[in-house]
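Left out: one protein chain. Kept in place: all the others.
We call the chains A, B and C, going by the order they appear; numbering starts again at 1 in every chain.
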Amino acid sequence: MIQAGVVGATGYAGAELCRLLTGHPEAELAAVSSVSFEGKALSDVYPSYYKICDKVCGTQEEVVEKSDVIFAALPHGLSQELAAACDAKGKAFIDLGADFRLENEKDYEEWYGNSFAHPELHRKAVYGLPELFREQIRGKKLIANPGCYTTAVPLALYPALEAGLIEKDGIIADCKSGVTGAGRKMTQNTHYPELNEAFTAYKVAAHRHTPEMEQTLSKAAGSPVTLTFVPHLLPVNRGILATCYARLKPGVTEGQIRATYEMRYAGETFLRLLPKGRVADIKNVWYTNYCDLSLHLDQRAGIFIAISAIDNMVKGAAGQAVQNMNLSFGIEETAGLMLVPPAF
Amino acid sequence: MIQAGVVGATGYAGAELCRLLTGHPEAELAAVSSVSFEGKALSDVYPSYYKICDKVCGTQEEVVEKSDVIFAALPHGLSQELAAACDAKGKAFIDLGADFRLENEKDYEEWYGNSFAHPELHRKAVYGLPELFREQIRGKKLIANPGCYTTAVPLALYPALEAGLIEKDGIIADCKSGVTGAGRKMTQNTHYPELNEAFTAYKVAAHRHTPEMEQTLSKAAGSPVTLTFVPHLLPVNRGILATCYARLKPGVTEGQIRATYEMRYAGETFLRLLPKGRVADIKNVWYTNYCDLSLHLDQRAGIFIAISAIDNMVKGAAGQAVQNMNLSFGIEETAGLMLVPPAF
Amino acid sequence: MIQAGVVGATGYAGAELCRLLTGHPEAELAAVSSVSFEGKALSDVYPSYYKICDKVCGTQEEVVEKSDVIFAALPHGLSQELAAACDAKGKAFIDLGADFRLENEKDYEEWYGNSFAHPELHRKAVYGLPELFREQIRGKKLIANPGCYTTAVPLALYPALEAGLIEKDGIIADCKSGVTGAGRKMTQNTHYPELNEAFTAYKVAAHRHTPEMEQTLSKAAGSPVTLTFVPHLLPVNRGILATCYARLKPGVTEGQIRATYEMRYAGETFLRLLPKGRVADIKNVWYTNYCDLSLHLDQRAGIFIAISAIDNMVKGAAGQAVQNMNLSFGIEETAGLMLVPPAF
Partner (left out) sequence: MIQAGVVGATGYAGAELCRLLTGHPEAELAAVSSVSFEGKALSDVYPSYYKICDKVCGTQEEVVEKSDVIFAALPHGLSQELAAACDAKGKAFIDLGADFRLENEKDYEEWYGNSFAHPELHRKAVYGLPELFREQIRGKKLIANPGCYTTAVPLALYPALEAGLIEKDGIIADCKSGVTGAGRKMTQNTHYPELNEAFTAYKVAAHRHTPEMEQTLSKAAGSPVTLTFVPHLLPVNRGILATCYARLKPGVTEGQIRATYEMRYAGETFLRLLPKGRVADIKNVWYTNYCDLSLHLDQRAGIFIAISAIDNMVKGAAGQAVQNMNLSFGIEETAGLMLVPPAF
């Protein structure tokens, strides 16, 4: 059994990791830590785990000590030192934060206000989006796990850009996220009566996931891509729906597009390309690691529309992290993740 | 007191008209009709109206007889004959359906599968979007009341197109609607457990509100505009948020845009142009006739983003219809509509 | 115009008062105060009020100075000194907190941990539940406005107790409240993802509204009544449903009960006794001052069941406070409160 530890276990991504690891057939939740709840059982914070996962929160050091792989579900900026400590001890490290996601330090400085503390670790780090970069991830011990938007949008657009079917400029990602994406920390706009029955956009064209998505899409395109990204907050717990728009290159047909995506994603367990006529819906991937993807064409306007749906806490965080662990340790990629999305 | 009648009073738009007319200082709910509930009191169908609006549903003919103005909240296609009957008796007619909205019969045939039964009535009809076409509405007796999307999107984009600040092609309207927009009729996808916590798009680039929006936007642009329109269904009761994207013309500044909108909408009671830094939210217009509008620029990509929010049942249906009645009868335009949106 | 001021205007009850007073035909919102948002416009805190109620929050003193009637929407314990200040200046004072609700200082000490700072004011204070105590309220200047549960439960049970139709012991009030009842202050259990799709009870048989309800019910019974009160938190914004159970006295018939309630509440605008076969529902009173009440009998078990529904923020707080103001100033009791509950 892989001994797996979670640092930041009482945040939402951390708690979701504990849920998935508890049910993993080849891994075991070895230790958890939390600054806010040290000494408390996880089930004191999340009573749904009572008698199932009553592990007591210890320190970050204890987690590193007891684990073969350390998952860090920490606020951005706190992972670099922890990664160094794990690296020094030869432990695998999977970061759910943003510290190792951007290859270009300038982007990191501009959007996060931080610099690279250990440039050599950044060179070691791989970007953990298995459907796009699987071979680079296998066996690696320092993995930057993408965030939610940065999983949903690239999965929707990568094949079309890679195959040169769409224009590289003017791409728009209109995204809608469930509230858990904002974390467990209370804010006035996630206070129940203020969000319930509400719907709005936030950080319009100014969200710091933008450069990360551009980094991935630019790889697909082979040259820099600029993305207009507008996130919205949905009054639901889980899920991201990314509605992505791009201008079709002249002469490209629907058949070409569909064939391209089918080929690119052939054999992918967690990427479900929907048949024509269906539209991706967040409810169909709830609580699981699936990404549903539907393709549409506005023939009248010459616009390609790709709609992807993920559970932001699973494929957009904890599930993908487990998928990366599986790749890192060379076990079945889907281990612990073959959950059936509930129908309602 | 204006005697006002509602045909189709037990549908959602009809019921909302009854709510607004009950509180109107210069109009009186004279009669209501309903095919499904003839002989039943309105409060049997909507118990919230008990002892407030217990009027019994009669026939369409009775409504025409007893009213100075007839509001038709009928399925598309059923208004033309009723309009002719009202016209023959010199009664004002405000149609909440789509029968008189499209000027071009070909569009009507293509998107609705109907033809113009009374072309002379179509020539008489005015398009009831007061903030854009007020002077044409005053005193008129046949008014085509726009639908919800077709109010929210044009209000967001009209001034920029009219002033030539944005490109006419590649415009995208990513819209999200509350469920009441789908009406009172039961469908599997609006069955509570199947919509709750769900979110998806529908009729992707194929919704029949498209030509109506293009008609209005083309007037603004002075030449044909093609729009990519993708509606989504929000798990909330009320509200439409329209996130609209267009490429900026070279050299256009944020200041120019803001000044243009401020001038265009100066003095409008129901159009609230939000200060920089705020984003339109459906919750701020709940149950009222306001349209909130926020303007944003993606400087990196050269994209203009306009976000409008309305209550689909009020500014997107019944409230705007009352506003049109007020203009038709020459009374205060805001009469009966000065409701305060609840803060929560 | 009555000059009305609101102290604590940025809490939920205060904000709701501002909404109602803005639409009141004989009162005017003269001044508002807020400790947390002094110097800010009310519409900065609640953007739904933008351009409708942009009044700037001042100090408590300013409110007292400018107003004929002062509404206090403060945390429990902060009203006594303010009441004294208003009394000294001859101003009317309506307290939405609990400071003047309990007649027995011992109860106040036991459940709130406070004593009566101005016993003479407590003797002056009247309990503002108009449907039960209207004549005592007329013209009075110090009114203790009941809370939400303490309105819903007594309205459901008073007539039956008063007429001696039910046993006085073993009465149970199983109540369910919308989240606004918990106020604007953030708590972990009202953080959106933790309350959404959740449902539980809280303060089981230990909520401090208990003695206040017992005080009212004991008046009805003519002797002390002990109540088992269990509140639950509903994942909805507004509304209280109180399901109340009492053992029927031997031989009491359904007809007797119904006749008793009909007589007791004859002529009440805001108390809608529902016809047999209907059940009170929070949705039918949304945003308005109505209390819906349905009566049921479990003949098999000899249990009387009364179910009442109110909007906790209106009949359970701000609306009832306006109703009390109207009674205090001798104007039409329903002024400013004839709002139609939306059907959806």
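The criterion applied here is as follows: contacts are C-beta pairs under 8 Å (C-beta built on N, C-alpha and C of every residue); 3 or more make two chains touch, one makes a residue touch a chain.
Here the structure is a predicted model, which is why all the values come from computation and not from measurement.
Asker: Please identify which residue in C:A84, C:I172, C:M186 or C:M338 touches the non-displayed chain.
Answerer: Spelled out, the listed residue whose C-beta touches the missing chain is C:I172.
Asker: In the complete assembly, which of C:R238, C:R272 or C:K315 touches the absent chain?
Answerer: C:R238
Asker: Could you tell me which of C:M1, C:V35 or C:A301 touches the chain that is not displayed?
Answerer: Touching the chain that is not displayed is residue C:A301.
Asker: Of the residues B:T150, B:N237, B:N284 or B:S308, which one touches the chain left out of the display?
Answerer: B:N237
Asker: State which residues belonging to subunit B touch the missing partner chain.
Answerer: Listed in rising order, the touching residues are 12, 178-180, 184, 186-188, 190-193, 195-197, 235-237.
Asker: Which subunit C residues touch the hidden chain?
Answerer: Counting only subunit C, the missing chain is touched by 169-170, 172, 174, 176, 193-194, 197-202, 204-205, 226-228, 230, 232, 234-239, 241, 243, 245, 247, 279-283, 286, 296-301, 303, 305, 307, 309, 344.
Asker: Tell me where the left-out chain touches subunit A, residue by residue.
Answerer: Where subunit A meets the chain not shown: residues 12, 15-16, 19, 22-23, 46-53, 180, 197, 237-238, 272, 274, 278, 281, 283-287, 292, 313, 338-344.
We adopt the following convention: only the chains that are shown with their structure count from here on.
Asker: Taking all residue numbers at the subunit A/subunit C interface, are over half used by both copies (same) or under half (different)?
Answerer: same
Asker: Would you mind pulling out the distance in Å between where the CA atoms of subunit B average out and where those of subunit C do?
Answerer: That pair's centroid distance is 37 Å.
Asker: Give, as an integer number of Å, the spacing between the C-alpha centres of subunit B and subunit A.
Answerer: About 39 Å separates the centre of subunit A from that of subunit B.
Asker: Do you know which subunit C residues sit against two or more other chains?
Answerer: 12, 180, 197, 237
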